[in-house]
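One protein chain is absent from this view; the other protein chains keep their places.
Which chain is which? They are A, B and C, in the order written, and residues in each are numbered from 1.
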Amino acid sequence: MRYGYFGPEGTFTQAALLSWRPAQGAEHVPFATVDAALRAVQSGDVDSAMVPIENSIEGGVPATIDALNALQLVIVGEVLVPITFVLVAPSGTTLADIRTIGTHSHAWAQVRGWAAANTPGATYVPALSTAAGPQALEAALAAGEPAPYDAAVCAPVAAGGLEVLAEDIGDNKSAVTRFVLVARPGWLPTPTGFDKTTLVLYQHSDRAGGLLELLEQFATRGINLTRLESRPTGAAMGSYCFSIDLEGHLRDERVADALLGLRRTAADVRFLGSYPRADLRAATVEPAATDAAFADAREWLRSLG
Amino acid sequence: MRYGYFGPEGTFTQAALLSWRPAQGAEHVPFATVDAALRAVQSGDVDSAMVPIENSIEGGVPATIDALNALQLVIVGEVLVPITFVLVAPSGTTLADIRTIGTHSHAWAQVRGWAAANTPGATYVPALSTAAGPQALEAALAAGEPAPYDAAVCAPVAAGGLEVLAEDIGDNKSAVTRFVLVARPGWLPTPTGFDKTTLVLYQHSDRAGGLLELLEQFATRGINLTRLESRPTGAAMGSYCFSIDLEGHLRDERVADALLGLRRTAADVRFLGSYPRADLRAATVEPAATDAAFADAREWLRSLG
Amino acid sequence: MRYGYFGPEGTFTQAALLSWRPAQGAEHVPFATVDAALRAVQSGDVDSAMVPIENSIEGGVPATIDALNALQLVIVGEVLVPITFVLVAPSGTTLADIRTIGTHSHAWAQVRGWAAANTPGATYVPALSTAAGPQALEAALAAGEPAPYDAAVCAPVAAGGLEVLAEDIGDNKSAVTRFVLVARPGWLPTPTGFDKTTLVLYQHSDRAGGLLELLEQFATRGINLTRLESRPTGAAMGSYCFSIDLEGHLRDERVADALLGLRRTAADVRFLGSYPRADLRAATVEPAATDAAFADAREWLRSLG
Partner (left out) sequence: MRYGYFGPEGTFTQAALLSWRPAQGAEHVPFATVDAALRAVQSGDVDSAMVPIENSIEGGVPATIDALNALQLVIVGEVLVPITFVLVAPSGTTLADIRTIGTHSHAWAQVRGWAAANTPGATYVPALSTAAGPQALEAALAAGEPAPYDAAVCAPVAAGGLEVLAEDIGDNKSAVTRFVLVARPGWLPTPTGFDKTTLVLYQHSDRAGGLLELLEQFATRGINLTRLESRPTGAAMGSYCFSIDLEGHLRDERVADALLGLRRTAADVRFLGSYPRADLRAATVEPAATDAAFADAREWLRSLG
């Protein structure tokens, strides 16, 4: 089994993959962008790939959400990783010396408050990933070239040979990023009782009523949503589809029934996988939405003739 | 085949039965009350019975609605009969002579305006049916006994030997009564494309939200209701169930699906029959609610694994 | 003050009026029908009238519901009366002698089970009211004329000089009838915190969605309905309006707000009064629907500019 991930080494995504037990001992292949990692899944170059899908502070990762949908892949697992940032720089640098800071834009958004207070005046230089920041800095040092920035923000593990000037500099100490393991369709994890299902829904029209109708398909079956994100369809300004996570598995009767209802009433429904929740929290299923309630109803209907 | 009906001869119900083609040439058995007619169906004394279920002016007939539910019978057909009333009296009577008028309370409610204008001061005397009014009058005349009232209101066909003092005296000229043919469960008419289904729904609680939730089961499947009537459950003041007619047949996918949803979410659902509409009006089925849409959704779900 | 009621003396309606404290010592005027009592209110002949509106077993009283609406009157109070029936007959009659029983159709519906078991074979003869049954019987006895029926079913208080053959013969021992005191518009009882409001709603179309939309006006404001009854508009078979009782008073913000919403979205709304509940049960008002929540929202809106 070959596992791809959004790299290079030292990213939070690699940390997510390292914590994924089934991947232990298997081959791990870094890709420079989320898109590249997911295309490698699609082409069969890797069997699956770990990519970030949302951060508790910064929100969804559009590249992942859009590519999942465009490439018709499915999620087969998820991992939650607490996010802790450090500020690293060549040895001898002091906070007062820092004029430029390189990191990934998502990371910068999470340390901006700290930076404003502790390195006032320092400007942000974007990098492709959190791990790419310190790597470029070290590479420039090693080559004797001018550094692309004075310091970098990254995961503790990615500090490499640089000096850690400050630890735990995130503005929100409880920040968490959610990563998903993505595979080709046909891989459906066994239901566990604490599952999630990811869908993309397209409305027939872009009116408020349209989304309301789709949400009612979940509400009438007692299904909780854990994430709802709109994404442009690209057709025109104001044309959106909805990326949704819900509690339950394709094999749960209430989820299957909601999918039937959505298939009939939505302009399109894409099934992007059912998989165990990282937090192992079981869904609360009301009596009318249990598998037994669905089975009883079918039997009763049959008895009517 | 023996057909019961709410009699005696000369009632609008008999007219309904006479217009029911399959009953032509069969035995017709009158019963003095709706309840008696329906109990005869339950006991097997007759194969089916014709009874009134609602009038376009006076509304539902509680005796029918409640007995259908209590006796667990099903509707297998319906008939619409335009209602026209005449005022009849012993020969020689003039409008000015009339002090009392006998008829069924439903009929009285429909001619009250005419009576106030044309027989002012005349008081109402209740009778068991519209046909029972003139019959009692004629019987008293024949026996030389004092008449129970000076005149009667009935269907033109029930005038018997009495004189018709006034024709078409209904306050609303377009009044119609709907009759249903009732049988024991197990008799399910073939779908025609212009069918109705009758249900009784019990909520888990008597709150507004409860009914709303039940109605959403129809709305989300594009099912129109043609009648909704609340009836007391008898448990306590303010405890109601709902008698409902909807467009469609048990064999229509959207109706079967709504029944499944109701069975799961309502406190109880009683199926009281699917049968062709008397007005032969086909249901308007939106694209998302056709049998084909349901079949397509099932096939798609199966393809997901 | 003159109070009308659906009489004659001895009806349950009179009992309701006698229990209405403000009517003590005032003039009480019986009317032979509900309609006559309500017309007397409209004409100013009486100041208000007590009439039955629903029974916990038999359901709504169409004559009352329709006349309230047609005559544009309002409800200003309600009374609950437990219903207990007795069987009365001329002295010396035994149960075995009884071939015919006279009473009001609503009463007959409530003792039918008892009668089937205890006076099998006895047939029903309709009377205008429960009190009219024994009165007609006594009158015939006194006049030496043939009795209209062998026995009568009535309230214990209406037995008069007849013998009570059986007590408490109702099939449902907890039967209750609800009576309302009706007046001309303009009379609005002060809010008490345990009020009800009665409305009649007309939909723009007779489709299921129409009622759903109207009910949402209550649900979105946390208003509970305590009664919902459909009544034909008379326009055509299948055309209904809805008679509704809800928890709350016209002066409660949430009720006023719902009325505004209904006025805009329904084809028509008729306000038929706000009045204290007979059971003194205060409405449960969720935090978002209190008067304070409405006042806070208005102040906030004003602050936006």
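The rule is simple: a contact is a pair of C-beta atoms (placed from the backbone, for glycine too) under 8 Å apart; a residue touches a chain by one contact, two chains touch by 3 or more.
Computed from a predicted structure; not experimentally measured.
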item: Touch partners, limited to displayed chains, of the chain removed from view; value: A, C
item: Touch with the omitted chain, as defined above, among A:19, A:42 or A:56; value: A:56
item: Option touching the unshown chain, where A:32, A:117, A:164 or A:282 are the choices; value: A:32
item: Selected residue (touches chain absent from view) among A:29, A:95 or A:176; value: A:176
item: Residue, one of C:26, C:176, C:235 or C:259, that touches the chain absent here; value: C:259
item: Of A:184, A:204, A:227 or A:298, the residue in touch with the unshown chain; value: A:227
item: Residues of chain A in contact with the chain not shown; value: 32-33, 35, 54-59, 62-63, 80, 105, 109, 112, 123-128, 145-146, 148, 172, 174, 176, 178, 206-209, 211-212, 215-216, 218-219, 223-232, 234, 236-240, 246
item: Touching residues (missing chain, whole complex) on chain C; value: 185-186, 188, 213, 216-217, 220, 250, 256, 259-261, 263-265, 271, 288-289, 293-294, 296-298, 300-301, 304-305
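Quick note on the criterion: only the chains that are shown with their structure count from here on.
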item: Chain-level touch network, classified as line, ring, star, complete or other; value: line
item: Chain located farthest away, centre of chain C as origin (C-alpha); value: A
item: Euclidean distance of C-alpha centroids - chain A vs chain C, Å; value: 61
item: Whole-Å gap separating chain B and chain C, where each centre is the average of the chain's CA atoms; value: 23
item: Junction residues of chain B, two or more chains touched; value: 216
